[in-house]
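The structure's right below; bear with me while I get my questions together.
Removed: one protein chain of the complex. Kept in place: all other protein chains.
Letters A, B, C, D and E mark the chains as written, and numbering starts fresh at 1 in each.
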Amino acid sequence: MLEVSGLACVRGDRKLFSDLSFSLAAGELLHLHGHNGSGKTTLMRTLCGLIKESDGEIRWNGESIHRLGEEYTQDVVYIGHKNGIKDDLTGVENLRVCSALDGYPIKERQAWDALEKMGLRGHEDLPSRVLSQGQKRRVALARLLVNQSKLWILDEPFTALDVAAVDFLQSIIRTHIEAGGMVILTTHQEVNITKEQVKELQLGWKEAGHV
Amino acid sequence: MLEVSGLACVRGDRKLFSDLSFSLAAGELLHLHGHNGSGKTTLMRTLCGLIKESDGEIRWNGESIHRLGEEYTQDVVYIGHKNGIKDDLTGVENLRVCSALDGYPIKERQAWDALEKMGLRGHEDLPSRVLSQGQKRRVALARLLVNQSKLWILDEPFTALDVAAVDFLQSIIRTHIEAGGMVILTTHQEVNITKEQVKELQLGWKEAGHV
Amino acid sequence: MFNAFRTLVGRDLLLAMRRRSDLFTTLFFFVIVVSLFPLGIGPELNTLRLIAPGVFWVAALLASMLALERLFAIDYEDGALEQMLLAPQPLFVLVLAKVTAHWLVTGLPLVLMAPLLGLQYDMANDALLAMVISLLLGTPALSLIGAIGAALTLGLRGGGVLVSLLVLPLYIPVLIFGSGSVEATASGLGGQGHLLMLGAILILSLLFAPLAASAALRISAE
Amino acid sequence: MFNAFRTLVGRDLLLAMRRRSDLFTTLFFFVIVVSLFPLGIGPELNTLRLIAPGVFWVAALLASMLALERLFAIDYEDGALEQMLLAPQPLFVLVLAKVTAHWLVTGLPLVLMAPLLGLQYDMANDALLAMVISLLLGTPALSLIGAIGAALTLGLRGGGVLVSLLVLPLYIPVLIFGSGSVEATASGLGGQGHLLMLGAILILSLLFAPLAASAALRISAE
Amino acid sequence: MSVAEFFDMGGYALYVWGSFGVTALFMVIEPIMLRGHRRAVLQRISRIVRMKAEEKV
């Protein structure tokens, strides 16, 4: 259970948002909306604990996330604009290292399987450097398959993915939610995920026409 | 008039495509399709002359692009996965430098106008470092507004853009085509650009379901 | 926790192997600096023997300082650092892992190479020994102290100089004791005192540097 | 064409100003190398005067070599290099612009700083003059030659060492004539011969290096 | 002790006055520069405040 109350964030001398409150229970998805530069990325990084909030509080199961420290990060996966994978390692190596650092070490077999599921068959053994944009993203997203964290924070996970991969990712997200996980998500693309438990949050201006 | 005949490209030991032939006349848009890693980026870079083709020929107004050299590049704008803007320069400075190197130097006033059109009002004077992902992309795309090149080659130009910006970019592309320009484009998102002159080209497998 | 430490050291060593020559950058730099001097100064052995401890230690210090820039920068750029910050392990363990790998890749080869190069300068055996021991104690301390500076300047404009400016004041004692120990040994005074000081510096920095560097990383990653 | 040259030089200088300390990286490195030696070697002025030309030229060479890595690397990473390759100007003009800006930022300050540091080593006036002239002729040549190496190793694993390896053999003549000219002047033999050779190297590299570097860039950007 | 003798400082004039002089110089310049800085800051802020006030009207 993630509770946010009175959250405010300042970047440079710009107040991005303030007095933001919401909560997210097991089995819920939060879809963040907002125009470019409205502060979606900033909010997500704040929720992870990467950026210190200027005001307000974020609680996980009733405790402040800063007090919880590593107990909280054990429960969170964050995939941001940057893939966080090493160009010189192969997909398999990347996945194994990432998940070991996430606290969920896996066998080589499992890594191969996860990458195959992500549609990287035949590319598992190439250094990530030579992969295409979308293939790199897939390697990063494969972490979701081998991770047992409760809360997924995904910043525009669908960028660079082709239609098939978008569909697959949506299905993973759906499964995670149905199993009682939580997801916070932002995307500028149209997505269809079970509408029932989706909460929406709008940052910045409401009018869609305003660029 | 861009003519491609018998084009083949090899990356590593993988043949991405071969015997590819098409042509593009004034006022036409070519929409490249293909799953992640099918070679769209590679094709576009080859068309720019950045990658040497392994086989086949690319002709611009009847002449080989390698023979034409700078005469050809004068007619081309390429915007790839990387934005090609400098993190330490402001939007205005970036735009002015880029367009001067493109061979279309502009006044500071024009740069401000172009950025305002791209919806960066109030951010023109920030170093690009602090801009959000979508705002950086907008700065890169602003080049299209101040450039008189014939052929635009855009590799997933819509990534990271919000709905308003996507709409605006589509309208720019439409205008360019209507004015007799040519566009080569790839995107995994749904786009609606005047259907009349759109050519489609599929790289890799046809089956949409295959990841 | 130990598992994460091992994974990270393993990853960084693997990465160093992949970009094979990363292994050699620092070493090569050290070798160049040390070997260019005879070219620039002339080949008299007396002069060379006189300046050898200074040249070696300055070269080691510079090599170590230059390698710092890459300690966290690549992880910062490709987003792996964010993931480290979000790992369910105490950050200082991960920092210690990164520094360990960094030293194994940049510091150790240099220590092993030093005696060979020392012959070029006609150094005596006991001076060579003192040199190796002093480098063995000193270079890890340099890496540890440097990590703080590298973490503080992450992503800043002109990180390069800044890191040197921040780190240099803390490096100079190591330089003085390091070259001092070799000189003292060469001149027959015995370098134990200096070496003890180096050891003390190493232990202190082992205790405090990882903590300080991880605090700095949290600040810089905002 | 000249317009593009000016724009590019202007942009790179502006960037250097923005990351204010980029301006100082190389300079600061040079100053550190030159000043650390007395700390490591000891303060006797006779020794110092003896090794001064060597120290200065080795420091200049290292500083210039280290700065190379960034010559094209940043443009390569953020995609600006692709755009340069697609600009409707002959590429060698743009390369020359980049090298010019690079020298203005990294080479010139070093030349200007040298006489001040020379005092620390108690150098004579004519030796100082020879030093400045030799650096003025030598450092642009180093930047030009280095550009070829930097272009060739772009985006390769471990570009750092590789660039040093490629470039060093070409640098050594510059080092020998450069420090030779200072030594010859200091010992009263007159350094004109050496300086003439340096001038010849500079002219040759002005003619050929931009062409070679732009060919290398096209290969590396594939 | 004559004035000249005083300023000669027993032959150490350069050193004594070099030290005291530079110290005095810094301790005078620093407050002056601070004053200038404070003035500049105040000017900038009052301009912003005025602009904001006009915007509201």
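Convention: a residue touches a chain if its C-beta (ideal position, glycine included) is under 8 Å from a C-beta of that chain, and two chains touch if they have at least 3 such contacts.
As a working rule, contacts and distances are computed from a predicted model.
Student: Which of the following is the UniProt-recorded protein name of the chain this complex doesn't show: "ABC transporter permease", "Alkylation response protein AidB-like acyl-CoA dehydrogenase", "Mannosyltransferase" or "Heme exporter protein C"?
Tutor: Of the names offered in "ABC transporter permease", "Alkylation response protein AidB-like acyl-CoA dehydrogenase", "Mannosyltransferase" or "Heme exporter protein C", the one UniProt assigns to the missing chain is "Heme exporter protein C".
Student: Could you tell which one of C:T25, C:T153 or C:S181 touches the chain left off the display?
Tutor: Going through C:T25, C:T153 or C:S181 one by one, C:T153 is the residue touching the chain not shown.
Student: For the chain not shown, which residue from D:L13, D:L39 or D:I74 touches it across the whole complex?
Tutor: Considering the complete complex, D:L39 is the one touching the chain left out.
Student: Could you list which residues of chain A touch the chain missing from the display?
Tutor: So the residues of chain A touching the missing chain come out as 11-13, 52.
Student: Touching the hidden chain in the full complex, which residues of chain E are there? Just list them.
Tutor: Looking at chain E, the ones touching the missing chain are residues 6, 9-12, 14-16, 18-20, 22-23, 26-27, 30-31, 34-35, 37-38, 41-42, 44-46, 48-49, 52.
Student: Which chain C residues touch the hidden chain?
Tutor: Contact residues on chain C toward the absent chain are 148, 152-153, 156-158, 161-162, 165-166, 168-170, 172-173, 176, 204, 208, 212, 215-216, 219-220, 222.
Keep this in mind: only the chains that are shown with their structure count from here on.
Student: Going by the touch criterion stated earlier, list every chain that contacts chain B and also contacts chain D.
Tutor: Common neighbours, chain B/chain D: none found.
Student: State the chain with the largest centre-to-centre distance from chain A, centres being mean CA positions.
Tutor: Comparing chain centres, E lies farthest from chain A.
Student: What is the distance, in whole Å, between the centres of chain C and chain E, each centre taken as the mean of its C-alpha atoms?
Tutor: 42
Student: Quick one: which residues in chain A touch 2 or more of the other chains?
Tutor: Counting only residues that touch two or more other chains, chain A contributes 81, 88.
Student: Which positions in chain C are in touch with at least two other chains?
Tutor: 18-19, 157, in rising order.
Student: Strictly by the criterion at the top, what is the full list of touching chain pairs?
Tutor: A-B, A-C, B-D, C-D
Student: Which residues, counting only chain B, touch chain A once they are in their complex?
Tutor: Against chain A, chain B makes touches at 11-12, 34-38, 40-41, 81, 118-119, 123, 126, 130-135, 137-138, 156, 159-166, 168, 188-190, 208-211.
Student: What does chain C use to touch chain A in their complex?
Tutor: Where chain C meets chain A, its residues are 3-4, 7-8, 10-11, 14-15, 18-19, 77-80, 82-90, 94, 221-222.
Student: Under the touch definition given earlier, write down the residues of chain C that touch chain D in their complex.
Tutor: Spelled out, the residues of chain C in touch with chain D are 18-25, 28-29, 32-33, 36-37, 39-42, 47, 50-51, 53-55, 57-58, 61-62, 66, 157-158, 160-162, 164-165, 168, 172, 175-176, 179, 183.
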